[in-house]
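Encoded as structure tokens, the structure appears first; notes follow it.
Excluded from the complex is one protein chain; the other protein chains are retained at their positions.
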Amino acid sequence: MTPRPPRARGVIGLDEAKCTVCMLCVRECPDWCIDIDAHVETLPPDEQNRRPRSVNVLDRFAVDYGLCMYCGICVEVCPFDALHWSPVAEYAEPTRSALVHEGDRLAQWEATAPEPAALDERAVAVDPGPRRRA
Amino acid sequence: MTVLAALEPVAGSSAADAFGLTTVDVDASAWPDAVGVAARAGATYLDFLTAYDDGDRIAVVAHVMTPDAGQRVLLRTWVAADDPELASVTSVHRGADWHERETHEMFGVRFVGHPGLRPLLLPLDVPTTPLRKAVLLDARLAVAWPGDKDPSDSEGRPRRRVPPPGVPADHVPPPRPA
Partner (left out) sequence: MPVVGEPLAPSPVRLELERGGRRYSLHVLDAGLACCTVEVAAALLDGDAAREPGTLPPAEPGATVDVLVVSGTVSRSLAPVLRRVYEAPPSPPLVVSFGACCASGGPYWDSYSVLPGLDGVLPVDIVVPGCPPPPGALLEALETLAARGAS
């Protein structure tokens, strides 16, 4: 069989640390195959933040790969670059319901996602640093 | 004589060219005449005949071409949406038989003079005329849209709820499973 290219689009992984629960991927998915549950928590003031802050906390991020049509709209629309393509395409299951992948499997897929293409040599890469979470 | 020139006597007005295709608007009473005139002028190949829902009226369109595809024109006519009836063009193009059957089952247009206007593609228990804009997709109304949720719901604040495409704004979504 012709080998698949290294950046082939097989499955989509989630980098949960980057997800702010903006819900754009859920709303843009044409198949309605992403399901997110979340709630809001209020963080008290600390040395860096003088005021209490509200943050979205992700409770559940699930992708139904039985419905997914691999269009990639969720990957493109995510403003925080939390979703990535992975070339893995062999994950058949005995039942349709087993194709709903929860956060743990989405993290496994994320680990198989290839590194992004190299930046132009004249680009200046700025490391945004770790996000401060609750 | 070109097909467009031959159509001038029966044409009402021509819409602007789009992607090299001229749309010729024809009165519904002159519909089979126009298709016949175009065929006699060389447009003997019927590519497709279909319709679209334009609110209170339905447009029926036929794309006809000369066999070498050198000339092509989109003939268009309009029928009332609440009682869509149009003369069949099967006397000009035998192939219009199936196109008109499909247009009938999808939009409800009755083609007078058609040899056998019965469903072509749809199973019998499907809602009739599914391509009319008033006929909504049941699945989109019955299934809870995941995008209807928002993290701020946990704070109990009311917010504007936007429905997904294909669902009217006043639709009450089904209760979410616990």
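Each chain carries a letter (A and B) given by its place in the written order, and its residues are counted from 1.
Criterion: contacts are C-beta pairs under 8 Å (C-beta built on N, C-alpha and C of every residue); 3 or more make two chains touch, one makes a residue touch a chain.
Please read these numbers as outputs of a predicted model, since none were measured by experiment.
**Student:** Of B:P9, B:G70 or B:P127, which one is in contact with the hidden chain?
**Tutor:** Reading the full complex, the residue touching the unseen chain is B:P127.
**Student:** Applying the definition given at the start, please give the residues of subunit A touching the unseen chain.
**Tutor:** The missing chain touches subunit A at positions 1-2, 4, 8, 10, 30-32, 64-70, 89-96, 98-99.
**Student:** Could you pull out which residues of subunit B are in touch with the chain that's been left out?
**Tutor:** 121-123, 126-127, 130, 137-140, 143, 166
Everything below uses one rule, namely that only the chains that are shown with their structure count from here on.
**Student:** Which integer distance in Å separates the CA centroid of subunit A from that of subunit B?
**Tutor:** 39
**Student:** Quick check: in the complex, which residue numbers of subunit A touch subunit B?
**Tutor:** Residues 21, 23, 26-27, 29, 32, 34-40, 56-57.
**Student:** Help me check something: in the complex, which residues belonging to subunit B touch subunit A?
**Tutor:** Touch residues, subunit B against subunit A: 143, 145-147, 149-152, 154-155, 164.
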